[in-house]
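Note that one protein chain is taken out, while the other chains of the complex remain in position.
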Amino acid sequence: MAGPPEPDPLSPDAPLPNPLPRPAGELEALERAWRRPTGWRFPTVVNNTWIGVLYLGTALLFFVLAGVLALLMRAQLALPENDLIGQDLYNQLFTTHGTVMMFLFAVPAVEAMGVYLLPAMLAARDLPFPRLSAYAYWAYAIGGLVFFSSIFYGAAPDGGWFMYPPLTGKQYSPGVNADFWLLGIGFIEISAIAGAIEIIVGVLKNRAPGMTLARMPIFAWAMLVFAAMIVFAFPAVIWGTILLELERAFGWPFFIAARGGDPLLWQHLFWFFGHPEVYIIFLPAAGMVSMIIPAMVQARLVGHGLVAMALLGTGFLSFGLWVHHMFATGIPNLSLAFFSAASFAVSVPTGIQVFAWIATIATGRPRLQVPMLFILGFLFIFVLGGLTGVMVAVVPFDWQAHDTYFVVAHLHYVLIGGMVFPLLAAIYYWAPAAGGQGLSRRLGTFAFWLLFLGINLTFFPMHVSGLMGMPRRVWTYPAGMGLEVWNLLSTIGAVVAALGVLLVAIDVLLHFRIKGTMAGNPFHAGTLEWLPQGNYAARSIPRVTSREPLWDDPDLAEQVLQGRHFLPGTATGRRESLVTSPVEARPQYLAIIPGPGWAHVLAAIGTAGFFLSLTVEWVLVAAGFGALAVASVLRWLWTGTDLGEIREPAEIGGGLRLPVYATGPESVGWWAMVVLLLVDGTIFACLAFTHGFLWLVNGDGAWPPAGMALPPLPAAALPAALVAASGAAICLAGRLLRRGRALAMSLAVLAALGLLLAGLGTDLQALRAAGLRPEAHAFGAAVFANQFWQGVHAAAVLVMALYLVARSWAGMVDPVRRLTFEVVRLFWLYAVAQALAGMALTHLFPRGLA
Amino acid sequence: MQHSVFSPMGPEAARIAELAWLLFLGGGAIFLLVMLALLLALGGGEGVRRRLGARRAILAGGVAFPVAVLSALLLHVLGVAAALGAGGREPALRIEVTGRQYWWEVRYPAQGITTANEIRVPVGRRIELLLDSGDVIHSFWVPALHGKRDMIPGRVTSLRFSLDRPGVLRGQCAEFCGTQHALMAMLVIAEEESAFAAWVARHKVPVAAPADPTLALGWQAFGRAGCGACHAIHGTPWAGRSGPDLTLLGERRSLAAGTLDNHQATLAGWIAGPQEIKPGNAMPAFNTVLDGKELRALAAWLESLR
Amino acid sequence: MRPRRRFALLLLALLAGCEDSDVGDRRMLVEGDPAAGLQVMRREGCGACHLIPGLRGARGRVGPPLAGFARRGYIAGQFPNRAPLLIRWIREAPAMTPDTAMPGFALTEGELRDVAAYLYRLQ
Amino acid sequence: MGRSRPEEAATAATPDAPRPTGRPEQKRGRLHALIAGLHANAADLVEHVLQHWRLVLGLLATACAGALLFAWSGLYSVAATAGHYPAFRYLLAFGLQQSVRTHTMGIEVPDNLDDPALIRRGAGHYQGGCAPCHGAPGQARNPITRRMLPEPPYLAPRIADWRPAELFWIVQHGIKYTGMPAWVAPDREDEVWAMVAFLLRLPGLELAEYQRLAYGEAAGSTTAAAEGLELLLRNGPVGGGIAACRRCHGTSGGGGPEGAFPRLQGQTETYLYEALKAYALGTRPSGIMQPVAAELDEAEMRLLARHYAAQPPDPAPPAPPADPAMLALGRRIALEGLPERRVAACAGCHGPAPGGVNPGFPRLAGQQPGYLVDQLALWMRGIRGGEYEAPSARLMALAVGVDPRRPPAREALWPLSPAEIRAVAAWYAAQPATLADPPLAASR
Partner (left out) sequence: MMRARAPGFSAITGALAALLVWAGHFTLIYGAHALACERGFADAALLGLPAVPALVLGASLAALLAVGLVGWRAWRRLDGSLAAEAGEDAPRFLAWLTLATALLAALAILWEAVPVLLLHSCR
């Protein structure tokens, strides 16, 4: 790096990076750059504190709404043979309750906590792509509210939150209810992935100088694992959703047994997402617990490394559990045993965390403040839920417990204990950080006891009623089977718990305020989110030398406020964030990040409108929204990304001079694209799995089935060659760009585009010419699903190529300023590789084995 | 009527119930231990807290203990699963059960019997159920018999069990299968070998046109209302197959898959207005076709089928 | 007379005292236990054809809803709504009106009175 | 690192920097600002509009208030004699044309619009429902209708102005502000297409041919049945509707050689009466039958039902040679149903069945196959037995495997595929028709 051979500016022995006094106007310039929009421009806000609070508030709104649905269900089940709510509404209620809690509350709530807390905890000015998180938020909020309102006109999905076909296929669910789930939730998953990319890149690249991986707070570890799990888990359900929607809309039989499909394919895809989902929800909450307990007992987390390892291990092992939702499907016992053993294995890291928390409590001086109460409640409920979790991992026991109220009890113990209680603890714990004012201790204590007693009273009896023979998802049950008393207890408990939620809501409404600034550290915590904050986050970015900097360096808060650490002002007059290396957190460059704008808001409206109008088959309206979304995204990218080198390298203090522009693996844009390609690659793996699974269940004789044949192999050679040539052409374009030949570069890009489209087009043509049709049999459907997916990529490449060429003609791409080109090339090469792999799958896979 | 995991009627369910008790007792003990540790960490003596706060405590409580307990449990559970899965003796009776929205079709291929919503089995014989589905996914669950097994279109799953003593066991669909998932129950009736044989034999007796004028009117109404388009009665010209087989209907204990007790009055109510009782099921209302007298006669005749 | 039934009668008499006479005295004529009547109706599956307040799961619409039965003018539209006729109707409706869809119920005299007592509690 | 870049790229790279625009002084007032804004580019225009949203809202509100005031004053004349201003008339015509164009996008035109049965079916309705306003060959328009505004056109020469899909849309939906009504049963697209088929035949239609199409055998037949009907017309209550029946169904209810209309012979009186009643009430939707049936009173319906039920079946017209495999399939569906798709055996209710056939159910033996195909398609689509609750409609819907509350979304999901529907219709059409059992009413 630049700079004379002075002592390492990151070492604790070096002098503070910036001297006093600070130049006049530095703070004002910083404030001006980070000013948040007011009045009717408020929706354009992108500051992570505001987006985080909006995000969390919306998630909590959905929590309350879905909770009301749960109360309605409990009212119906209070008495046997009750007629309060008819079966059709009841089926919508439990489907919507589950879906909203999972997709619109749990994941967004923890993502919101990440968006809100991570920059402060890592002492970053903001996340690397503020408009992306704002976009994710608006798409989620608009789409979620419209999705929820479907319950008011009877159009809510009614096939269960797990959406098992064939019940959710067009034949048994002809209305739009199932489409609301598939399209409405499908695109909210996209918003979750956007958030995950943001969090991964943010945690790896935006930490304060000196905050090595070893010093990173546990919450950041948890969010990193959480986001990485989203990257690998959500693609499965997105792919499943695409398949089911293709089946519903066009009759491609992926799940229709009579035409070669298999309902179990959906279950594999869904639970490959669905089980990790539980840990996706739990891990960030565990991370919050690991942050709150040390502050509450004023002691460092015992076994920091063990906990970090436990988070990593859980993240991995949770991908080996999915069949544990399918124990009753008749899969061979040995297969079930693999998953049973993996389920046992995943309980070890969880045990480590529980004992690490107990050990931390033992070493400190516990104070029974409201957050601590919720933590203790969490430990009680979660440990109980964890133990029943081990029980349902026992295959023969699960054959009895599966799909009964025992499982309802288990999952609510795990999710309410494992996520809602930590979240409430977090709200009570971090509320002062947001507004400088805590929530009420009295109300909080009352709320805790109501919730704790109510939750146990609601769900403990369900263990019993389940084993006494009450299946899940029943809108009524007969009298005289001994179920009456347990159900009545559950209903009473639900009302008590609801009162607790009401108290929390009242407390938040009465006492929660957001101020632009924060001062004070009421719990005397040790981590950086308790530094004094403004809209710009910390005044200067601290040099981190330990895990709990505020405990180890009591003067740090004052030094940061005075601007004596890194980047005390703004170097360019715009919003900047300090980008550091992923392991050692050494400063690499200063990234300009975009401020408020309408483009991403319009893009969110367009995206939500597009999917929702597709649901109700307003094709023209959908086209309008789609155009709005694409146009807005392009405008957002055009004005907000790849701004080029705006000025000479900037001095951030400590003798560090950082460039204000970076390309390649140093840049956050490159990292974001790599993460996106991991998502994409996982989807493609699901596509390949689909093909292989259907081949497996159909047998070689029916793959392809009689009367269907692939084109001869030579017919596939030409498309493959064209596609490969497209990859070569884009590499050539890269060389041309390096030599500064912009026009030649754009021509090469256009040529590459033509080659790719021609390659994919000829392949499709060959398949159609061979008489292959997707509707007739799962074989055709699988082949055309592959074609569909390549087509989606071709469309993306088309837009990207034209965008790149336009940028080039506008003089915004050159040998130095080439981030746009690099990102496009990365995607392009992936698309080429994927197209070739897809062709191999189609043309070689069944034949190659013969 | 047995409908609980904890009142097993056969060796398979008993083995699972034993396992369940083991899990509850062990799990309860572990829960209490952890809570005790938490309480000690909060307010225990200095020495206890120091020991709980060491890294060694994490390794002991969070690693060594679970690994030991879970390893033992894994081996034990695999033993149980092996015993349940191995199948033991070859089954002496095969019954095919097809799940349909929202009832169960039951066939005894060797005996040539088709019935619905009630499975009669002889005590002591080893029985295999072959399960499949006619529409969406259902799950066969009779808690006092065995664990549940899904019924998946395009696949055949199986469940092997035997019963120790006579009794009536209730079962219910356990996989959400649509509007009336809640009203899709069934009975398993375990009886002595001789009673079972007699039941099989009764199936072979042809049904004669009744002499009693009321029953004769019922017989006639059955035809005139078109019931035979969907329902079959063994030994009569009616052989519809899209609804449940009604042979020996009078002997069944329940109507509409466990929704109503079966007798003349409920039969009449069901025939005339099934969509109020179980909305969304496939049986149309015949109140527009049958007058009151015909309805009563029809119910009486159906009840007389025994 | 079982003590429970006596108590119920007493309660009914008390209630009847505060009601309009034309309805009250009709109920006075039935010596039955409404609670037992409800159990009989549950057992007999009356809900398969009738909507009956207080009997959960009684959703049938084949016969008339029985809400407000005590204020009903006629049984089956043709017999005066008096207890002896009601009891006879439940026992042998087809004999009274050959075309009715209402089947006869072979209940004991006591059970019939219990059922009637319950129905007359439906205001 | 630290390579410097050309200067111009640096300025281009700061799009958020304030751009020099012709923004006027604050003092010059908002209107001036708005006008100045009009000269700026489109983005600036949007920006100006957003900045001066109060003014824009105010202008809009004033315009609305003005329009309201004008309407309130009553100065505008709604007299049909007043006519439209020429420019306005042109605008209306243009709007009409464009509206029809836009709304017909995506309508698929069936390929059998030259089917004589369809033409005949449309003609029968045209005579009753359309000719009074639009005229017909040899039939002048009613002078009253000529004073409508706009005047309904004499149709034959105007048909060529529209494509079939546009005709379909106009017949189905009618036209606002013109007096052109929508189809009585808008779901019955099959009937609307029949109408279109006839309309396409209309230009250049000879008088004799028109009369054959519209009146069928109604003129001058001397069969016994015709005499019976004459008697009925003379003695019973007389209404125009009765004549309308025989225009299409024929005097003896045979339905005519084209197969355009169902055969009424051999049905029970109960069924025919129920059907007429259902048509009249609209519970059985039909744009053709409802206007006719709604004119009948109770006694007329009974008389007509009795008349047609008493007609002995005509000898069947020579059936087109059917594929034996298709007949076998149809036979299997009729006698055994398709249990795996919840389709009951048709014969259980419609005969031949061991227990006889209920007088409330139609008999299908010898019925016109086209009619059966159309009706089964309506059941599949949930149009029959759907939101309409005709007696027994739900029964039939469930019997063919359709939940009338949630009918199949597309043809591929019908419990009976179109090919199976044709097969079962062909099989029933090939069965000999017989006289129905004595009607239930007679036996009581």
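Order as written gives the chain letters A, B, C and D; numbering starts at 1 within each chain.
The rule is short, and it goes like this: a contact is a pair of C-beta atoms (placed from the backbone, for glycine too) under 8 Å apart; a residue touches a chain by one contact, two chains touch by 3 or more.
It should be emphasised that the depicted structure is a prediction, and the values quoted were computed from it without experimental measurement.
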- Result, missing-chain neighbours among shown chains, is A, B
- Considering the whole complex, which of B:Met1, B:Ala14 or B:Val67 touches the chain not shown? B:Val67
- Query: With respect to the chain omitted from the figure, which of A:Gly175, A:Gly520 or A:Pro582 is a touching residue?
  - Reply: A:Pro582
- Considering the complete complex, of A:Ala249, A:Leu312 or A:Val792, the missing chain is touched by A:Leu312
- Task: For the chain that's not shown, point to the residue among A:His324, A:Arg473, A:Arg547 or A:His777 touching it.
- Result: A:Arg547
- Task: Looking beyond the chains shown, say which of A:Phe187, A:Phe344, A:Phe523 or A:Trp636 touches the absent one.
- Result: A:Phe344
- Query: Can you name the residues of subunit A that touch the chain not displayed here?
  - Reply: 212-215, 303-306, 308-309, 312-313, 316-317, 319-320, 332-335, 337-338, 340-342, 344-345, 348-349, 546-547, 581-584, 659, 662-666, 671, 696-697
- List the residues of subunit B that touch the chain left out of this view. 55, 67, 70-71, 74-75, 78-79, 81-82, 85-87
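The criterion applied here is as follows: only the chains that are shown with their structure count from here on.
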- Message: With contacts counted as defined, which of the two, A-D or B-D, has more C-beta pairs across the interface?
- Response: B-D
- Per the C-alpha centroid definition, the whole-Å distance linking subunit B and subunit D comes out as 49
- Query: Taking each chain's centre as the mean position of its Cα atoms, how many Å separate subunit B from subunit C?
  - Reply: 36
- Whole-angstrom distance, CA centroid of subunit C to CA centroid of subunit D, is 52
- Message: Touching at least two other chains at once: which residues of subunit C meet that condition?
- Response: 59
- Message: Two or more other chains touching the same residue: where does that happen in subunit A?
- Response: 476
- Touching residues (chain side subunit A, partner subunit D) in the complex: 2, 170-171, 173-175, 251, 574, 595, 638-639, 643-649, 657, 659, 775, 810-812, 814, 816-817
- In their complex, what parts of subunit B are in touch with subunit A? 1, 3-6, 15-16, 19-20, 23-24, 27, 30-31, 34-35, 37-38, 40-42, 44, 48-50, 52-55, 57-58, 60-63, 65-67, 70, 73-74, 77-78, 80-82, 84-85, 101, 135-137, 139, 141, 143, 146-150, 152-155, 157-158, 170, 172-183, 185, 258, 279-280
- Can you name the residues of subunit B that touch subunit C in the complex? 260-261, 263-266, 268-270, 272-273, 276-277, 287, 291-293, 295-296, 299-300
